[in-house]
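This is the structure, below, for whatever I ask next.
With one protein chain held back, the other chains of the complex are shown just where they sit.
Our next item is chain A:
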Amino acid sequence: MQDMNLTGLFIDLMGRLGLNYEFLATGYEAQIWRDGFITTLYLVAVTIPVSLIVGLIFAACLTSGRLWLSAPVRGFVELTRNTPTLVQLMFSFLVLNTVVSNMLGGAQNNPLSPFFWVVAVVGLHVAALHAEAIRGGIEAVPSSMIEAARGMGFSQFEILRYVQIPLAFRASLPAIVNGLISLVKSTTVGNAIAVSEITYASIMVWTQRDNVVELMIVLLAFFSLINFVVARVGSWVERRLAIPGYGL
């Protein structure tokens, strides 16, 4: 009840400013909108780790010196970097998803949801950006340091794991944070395949209520807030990982 009163107060206050948030008092549209926020947050929370883990794996493949690992990843990175995410999403959902459905004997057997495809497409797209940044960092580790590690008995993978990636991750952190900020914004492509994230939900509401400006204000504030948090966490990690006496 407290909640209802607060909502009522908010609607009333905004009404005086000429902003129409009356739909918040309704059950159905308010619910859609709230779910939209949650879906977007959920998308962001799942896609960020996916992009980081895959980005790391991609970078490892690109720098492995093994053609059968690096060539496919290089091809994928170029493709995803140079084509619109929206097109990739539509291709994945309309073509790949259909292929999967056919293979499993019908859409009813296909466990892959539109949500999955947004995570996959946006996650891999940003992973490609991360991979390029991390690859730069891996290649910047001096060859003499790698030889010293080899001389001690480290395997190529152990050098990657204990030396190159820790250094490359630090060096590429600013680029990674930029990638994550664009990831947050890119989750909105989900509305093209009816994932009810916040832009999709907002469109549903404002076509009924004709309150585009009101919803836009919240929408912009919402994304700004998420990315503010991403940037702050990024600089916190950067400070945590800073190496005393090292020029990074």
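We adopt the following convention: contacts are C-beta pairs under 8 Å (C-beta built on N, C-alpha and C of every residue); 3 or more make two chains touch, one makes a residue touch a chain; residues count from 1.
Following the convention adopted for this analysis, contacts and distances are computed from a predicted model.
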Which name from "Cytochrome C oxidase, cbb3-type, subunit III", "Polar amino acid transport system ATP-binding protein", "RsbT antagonist protein RsbS" or "Formate dehydrogenase" does UniProt give the chain that's left off? "Polar amino acid transport system ATP-binding protein"
Touching the absent chain in the whole complex: find that residue among A:A25, A:I38, A:A71 or A:A148. A:A148
Can you say which of A:L24, A:V100, A:V163 or A:M204 touches the chain missing from this structure? A:V163
Residues in chain A touching the chain absent from view: 142, 144-145, 147-156, 158, 162-163, 166-167, 170, 241, 243-247
